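The structure's right below; bear with me while I get my questions together.
Only a single protein chain was left out; the remaining protein chains are all shown in position.
Coming up: subunit A.
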Amino acid sequence: MYSHGSESLIKQARDIQEAELKKFYRRLAKLLQGKELGHEAMDSLQRLHLILSATKFTRTLPAELQKGLLPLLSSPVEQLQLLSSAVLRETLPLSGEELNYTQEDVLQLNSHTAALLLSQAGSRADLSSLCAQLLRSLESRQSDGPTHSLMQTLPILNTIITHSPECLTEDHLTLLSKKIVDWLRYASITQGGGASSGGFFTGPRSRQPVPTAELDGTVSGDFFTVLCVGQGFTDDQWMNVYSFSMLRHWLLTYHSVPSGSTIADAASPANRPQLSFSLSHSHSFSNDDRSEVDGSVVSMVSATSSSSRLLPPKERLREKAFQYCLRLIEQSDRKALKRTDTELQKACLVEAVCILDCVCVEDTSLVYRTFPCVKALFGRLSSDLTFARVLLPIAQFYLNHGEMAAVDCESVWKLVFGRFPAELFNSPFLAHELLRFLRLNLESLQLRVPEYTRSFPNLLKFLAWDSPAVVDDFVDLLPSLVTAETAVELLHTMLDLPCLSATLLLQLRSTCSPISEPGGRGLLSLDAFRSASLRGLFLYLLRTEAGSGDTIDRLSTLHELLAEAADWPRVVQCAQTVPVLLHIFFSAVVMIADEKLSAHLILVMLERSSLLLNIPTYIKEIHRVFSCHLLRLCKLRPSLVVDQSHELLEFAGTTANVYSKDEIYTHVVWALGEYLSVSSDSRCSVRLITSCFEALEAVLFEITSSAPPPGAACPVPRVITTLMSALAKLASRSHDLIPRVSLFLSKLRTVTRGGSVAWCTDEEDLVAIVMRGEELWSLLKTPGVAQSVLTPPPHVTTPQWHRDTNLSMPLQLRTLTSLTHTQ
C-alpha cells in the first residue's frame, strides 16, 4: 500500500529547489489566466497542493498566483473549488486581502470556500461575522435556491459554536431554534425526488405523493426522522438529518443551564406553558411556524404532549427534541432490512438516550415522562450483548436520574460491572467507552454504587487483555478502587495480572478450538484449563467480584501451569504495565492504610516476592517497586519493623534471598538496621536486637566466607555494605555487640588484603566494601559517638529548627532584620 513511489514523491515535494519552485509558480499562474482550465491545470494544482502540504513549514505563494487562485473558489467546476480551497488552506493569506464576502457572494458560499474561511479565521470577530452572514442567507433564502449552500449551514455553524458559542446572538439562537424545530418535527412525510406510486401509464394527475417508509418497509405513520427512507428526499428532509446530527451538541451548548436557575428563567418557567404565552409574544403567530398547518398530521408521540405551541423557542425545541427521541426509540425496535441500517439504529439509540438525558437534566419534570421509555428500552436490550454500547448511555441516564425517580438500578450495574467486563473484555470500543463512563462518573459511582469498588477483578480484565490501550484509563481509575477492605486482594490481583491475561487467552482459545487437537502440539496450559481438577485455579482468576478470599493457596501450581505463557505477547505487554500501576496503588493505599493494613501489605510483599509468574524482567521490576514501597511504609510507621520483626528476620536470615532477591533484601536489612530501636517502638528489647544481630551476622559470614552457590552470581556489593551498616547500627544500640562487629570488620580487612576473594570479582567494589568496613570500625571505637551517628535521636532526624533553643535565636534575628531593613 505505502510504496517507495509515495515516499519518493513526498521527498521530492519537500526538497524542491527554490528556482524550480518559482518556475512552477509562474507556469501555473499563467495557466490559471486561461479561459478554460484543462487537465494540465488540474494536475498542476494537485502538485502544488502536494508541495505545500508535504512540509510543516509554510510556503508563501507569490501574490500573482494567489490572485489567480481566488476566483477559482467560485468556479462552477467543483474540482477547481476544491483544489483552490485546499491549496489556499495550506498557505498564508495575502496581507490585507481578507476574504470579504459581499451580500451576493454569501448566497453562493460553497462548502469549500466556507472551509477556507473557517481555517483562516483570525479572531472571534471573523467567526461572528461569518455566522451573521450565514444566518442572514438562511433567513432570506428563496425556496428555489441552491440546496447545497443550505445544507452545509448547520455543519458550519456547529463547528463554529464548538470553539466559540458566543458567536451566535440571542436573535440568532431564537431563529435557529425555530428553524430546527421545523426541520425536526415538521419535515414533509412524502418522498421527494418526484417519486410516485403510479405505473407506466399513469399521467401527472394520478401521480400521488408516496409516503416515506420505515426501515422494515412499512409505511411511516408519524413524522419524518433519520430512520425513514424514500426513493428521493426533499430539502427539508435533508435538513431533518442535518438538524438531528447536531442536535445534541446544540442542546449541550445552549441548554446546559437548567431552567429555573436564573432570575430571568424564573419568570418564564418552561413547565407552565400558559404563563409563557405572554412572553413568547409573536412567536406563535409568526409565519414561519409550521405547526399552524400540521393539524392534519396524525402523530402518536406528539399527541401526548402538552400544547407546546405556546412555549418559547428554546423550550419548544427541547420538547420537540424529546418527541423525536421517543420516536427514534420506537423506530429502532423494527427489524431493518439492511445491515448498515441496523448499525444506524444502534447509533440512533445511543444519541436518543443521550439527548433525553440532556433534556432531563435541563428540565427535571421530564424525567417522569422519560423513565418508563428508557426502562422499557433497557428491558428490551439488556439480554443482548450486541447492544452493549447502547446500554452505556442508558446506564448514564440511570445514574443521573435514577435516584430522583426512585428506580432500582441494580440490574443495570450487574450488567455494567458484571457481564460486560466478563464477556466483552476484548472489544476495544466497548472498553474505551465503559472506562470513560467510569472516569467521568467516578464520584457519583463511589457514592451510589457499592458494586463498583468490589468489581475490580472484573474491570481489570480490560487491562489484562489490552494493557497499552487502557492503561491510561486505569491510571485515573485505580486510586478509586483502593479501599481498606479490599486492598490486599487488589494487590494480589494486580500481581497476578499477567496470569489473568494468559487465562483470558486460554478461555477464548478454549471456546474456539476443538477439544482435542489430533496429533497436534497441544498447549499444556490449555489442557490444564480444561481439566476438572485444575479448573478451579483459573476460575478464581476469572472471578467477577472481590470478597471471596485474598488469593489462593496453590498459586505456585498456577504459575507453573502458565509458565509457557511467559512469552505470549499479550502477557508480556500486560506485565509491563503492572509496575506502574503498583506505584499508583501504593500511593493510594498509603493514604488510607492503618497500622494493621500496612503490616499486612508488608507481609504480602515479602511473600509474593518469590511467588510471581516467571517473566524475565517482570520479577525484577516488581522487586524494585516492592523495595521502594516497603521502605516508604516503614518510614511512615517505624514501629511496623518491631511489630513484624519476626517475619522480617525470617526473610533477612535466609541466605538464599541475598542471591535471588537482592533489591528487596537490601531494603529489608536497611529497614531493620534503621528502625529496630527503642526510639521507633518502646517494645524493642535488647533480646530482639541481639537476635536480629545474630541472624544478620550469620548471613554476612556465610556470603563473605565462600564462593556463591553454583548458578548464582556474586552477591551485590550493596547487600554487603548494607549488612555491615545494619550490624553497626544494631551494635551501637546494644554495646556488648560492638566487639563482635569490630572483630568481623578487622578480619574482613585482613582477608581482602590478601588479594581477590571468591565472593567479589570487581576490585573497585571490593575497595568500596573495605572502605565502608573501615569507616564503621573506626566509628565503633567510640560507642557514644557511634550511637549518636548511627541511631540519631528524633529531634535530629525530624528537625524543627524554629523550636530548637540554640537555633531559633539566630533565625528570629535574621527574620526581624530582613523585615525592618529596607534594602
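In this text, a contact is a pair of C-beta atoms (placed from the backbone, for glycine too) under 8 Å apart; a residue touches a chain by one contact, two chains touch by 3 or more; residues count from 1.
In this section, contacts and distances are computed from a predicted model.
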Omitted chain (choose from "Ubiquinone biosynthesis protein", "WD repeat containing, antisense to TP73", "U3 small nucleolar RNA-associated protein 15 homolog" or "Putative AP-5 complex subunit sigma-1") - UniProt protein name: "Putative AP-5 complex subunit sigma-1"
Listed residues A:Asp171, A:Glu410 or A:Asp472, member touching the removed chain: A:Asp472
Option touching the unshown chain, where A:Arg334, A:Arg570 or A:Arg718 are the choices: A:Arg570
Touch criterion as defined above, residue of A:Tyr25, A:Trp183 or A:Phe233 at the omitted chain: A:Phe233
Hidden partner chain, touching residue among A:Arg389, A:His559 or A:Arg733: A:Arg389
Residues belonging to subunit A that touch the chain removed from view: 1-3, 5-7, 9-11, 46-47, 49-50, 53, 56-58, 78-79, 82-83, 85-86, 90, 92-93, 111-112, 114-115, 118-124, 127, 151-152, 154-156, 158-160, 162-164, 215, 226-233, 238, 241-242, 244-246, 248-249, 252, 338, 340-341, 343-344, 346-348, 350-351, 354, 389-390, 428-429, 432-433, 436, 466, 468-469, 472-473, 568-570, 573
